[in-house]
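I have placed the structure first, in the form of structure tokens, so that the comments after it can refer back to it.
Note that one protein chain of the assembly has been removed; the remaining protein chains are unaltered in position.
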Amino acid sequence: MDDWGRFLQQLINGLSQGSIYALIALGYTMVYGVLRFINFAHGDVFMVGAFAGLYLHRWFTPLLGVVPGFGGALLILAGSMAVCAALGILIERLAYRPLRSRPRLIVLITAIGVSLLLEYSAQLIFGPNRQPFPDLIETKLVGGLGGLVVKNTQVIVLAVTVALLVALRFIVMNTKMGMAMRALSFNPTAAALMGVNTDVVISFTFGLGSALAAAGGIFSCMLYPQVQPFMGVTIGLKAFVAAVLGGIGNIPGAALGGLIIGVVETMVVAYSDKIGISSGYRDAVAFVILILILLFKPAGLLGKTEREKV
Amino acid sequence: MRWSHLLLTAGIIGAGVLSACAPQIDDYAVNVIVLIGINIILATSLNLVNGHTGQFSLGHAGFMAIGAYASSALTIYQGAPLLQAMGGGVFANNALFLLALIVAGLASALAGLIVGVPSLRLRGDYLAIVTLGFGEIIRVIVQNTESIGGPRGLNQIPAFTNLFWTFAVASVTVYVVANLVDSTYGRGFLAVRDDEIAAEAMGINTTKYKVLAFVLGAFFAGIAGALYAHYITYITPEGFNFMKSVDVVVMVILGGMGNIFGVVLAATLLTVLNEFLRTFEQYRMIVFALLLILMMILRPQGLLGGLHWPFKGKLGKKAKA
Partner (left out) sequence: MKRTVPLLATFLMIAAAAFTGCKKTDSDAPATEIVVGEFASLTGATASFGQSSHKGTQMAVDEINAAGGLLGKKVKLVTEDDQSKAGEAATVVRKLISRDKVIAILGEVASSRSLEAAPICQQSKVPMISPSSTNPKVTEVGDYVFRICFIDPFQGTVLAKFALSKGWKKAAVLTDVKQDYSVGLSQFFKEYFAKNGGTIVLEQNYSTDDSDFNAQLTQIKAQNPDVILASGYYTEAGLIAKQARQFGIQAPLLGGDGWDSPSLVKVGGTAMEGNFFSNHFSGEDQSPLIQDFIKRFKAKTGEDPDAMVALGYDSAMILADAIKRAGTTDSAKLREAIAATKDYPGITGKISLDDKRNANKPAVILTIKDGKFKYVETVAP
């Protein structure tokens, strides 16, 4: 395969990896946009989504018999998203709502607590071992692209990410609930005075964000069919960096950020010998990007600088 | 002589006495006590950053790692010639160790400076993630550096740590932090913690205090790392991962952010508890996590927060929009 072909292939690899980051980043950015708070536990909701998919498949395949691949996958996706939406709303209700007026630091610590709780409970319930994820859709190579290897699952994931992005933007810009979310993000007090039911909107935001994380979990398992209790940790952090890169609170930014990080990571690994660093530094890439963006353009690529009023 | 000076001396002498008794105490207990001492240093140094200055750092294990590796590199690679130069024997060993500790502290302090600079512009959540990132970057760098062992770790580190060193350093750490907090600097830290913008408006150089907090916190964390390395005699990058940082954070939160006594108590308690609850390991982290959540909801000032130590606890009273 020639150099150019290889570059294209790595680009595809990167976009495919990046679309997972993008899906999770969407949830981060939404919650931050409305609540000004980083939901540290978001990556673990991703993990719960993956496990939900695993168990739904295990329990319902006998019932459904052999539902044609696509239909079955869709059902499991929907089921997993529903479970995580419920989980997200529950977490918000129990752990974050009591702290709404408290300093951000306290909520952050609580979020870390929730994250650890999810991880270690999962380890207790599901066991610490990695488990295989069933093939929901048979992986086939998309032909006709010369030497390039593109899997149908990669195409699906990328397509669905874009679709979800569009849907999300629609919700935020064109629906009443979306308007309420935007109002809340501008000024919670004013929004409440205007009759917005803050609690409902916040619950909705969390539910939606968690559902997106669940989708991320299922798609991640489509590409990389393995689940384990700590699978959300690294990916959650990278998705957070993606959200910041794109401009936290900015929905298209989050998707863009995710794709960029996926591609940069892949390129660093691909050209590691030319750059002179070992490909073992892959994990550090996201953090270096984070530090750079916070140093030079803290508002992110698509974000606007926020003035902090006192 | 001021009370605090007297007690510092008492602390150091006490450490010496304890060390002399060490052969009478069984190894396991010594192990636990050394770990207690190291955790006290870690918790107190993190408390300076998180509690007193309100800068949330999640990368403390990274500073510990730097100190551990820097000191070990010194004692392993340059140890023999240096010992020769000093004439060998107990004195030379201890002198070398002291040098190693200082090197560890300085190396970590330098890292603290590097981490502190970007921290200037960041608040709360962002800072936490950036420090986490730095901690991870440090770990990845160590892992990819073969000359200090890489993932295989560094072993055969000379076992210089004993009860004297551990608790002498712990006493010094507590002394320095306590005195600092009670001084002009302390006022500065607290001003930054309570309301950074108001502090700037009042003419306080918040930059200086934030960086100072980081650098000092890192300095002592590095020394703790060196003590750890020279006790366990084997270190790997995995031992300084995010979970380790979380362990220290839990101690600080439990003890009450800003409460020196509380934090020392929490460090001791948690280390000892770890031993007793060894059979319940599966539930340990779950219990910790629940504890974190419940504490934040019900008692964010920590177990002893109510003692108003050393200043009235301000947590819970400010609500940023």
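Remarks
All chains are identified by letter, namely A and B, in their written order; residue positions are counted from 1 within each chain.
FYI, a residue touches a chain if its C-beta (ideal position, glycine included) is under 8 Å from a C-beta of that chain, and two chains touch if they have at least 3 such contacts.
Values in this document were obtained by computation on a predicted structure and should not be read as measured data.
Within the full complex, the residue among B:I148, B:V192, B:I235 or B:V248 touching the omitted chain is B:I235. Among the residues A:L74, A:L94, A:L141 or A:V155, only A:L141 touches the chain that is left out of the figure. By the touch definition given at the top, chain B reaches the unshown chain through residues 3-4, 6-8, 10-11, 14-15, 18, 21, 23-33, 35-37, 40, 143-144, 150-153, 155-156, 159, 167, 170-171, 174-175, 178-179, 182, 228, 231-236, 238-239, 243, 260-261, 264-265, 268, 272, 275, 278-279, 281-282, 309-310.
Where chain A meets the omitted chain, the residues involved are 1, 6, 9-10, 13-14, 16-17, 128-132, 139, 141, 149, 151, 220, 223-226, 228, 230-231, 234, 265-267, 269-270, 272, 278-280, 282-283.
The rule we apply is simple: only the chains that are shown with their structure count from here on.
Per-chain CA centroids place chain A at a distance of 33 Å from chain B. Put simply, chain B touches chain A in their complex at residues 54, 56, 118, 121-126, 128-130, 132-134, 136-137, 140-141, 143-144, 197-198, 242, 246, 249, 253, 282-283, 285-286, 288-293, 296-297, 300, 315-316, 318-321. Put simply, chain A touches chain B in their complex at residues 37-38, 95, 98-99, 101-110, 112-117, 119-121, 123-124, 188-189, 233, 237, 240-241, 244, 277-278, 280-281, 283-284, 286-288, 290-291, 294-295, 298, 308, 310.
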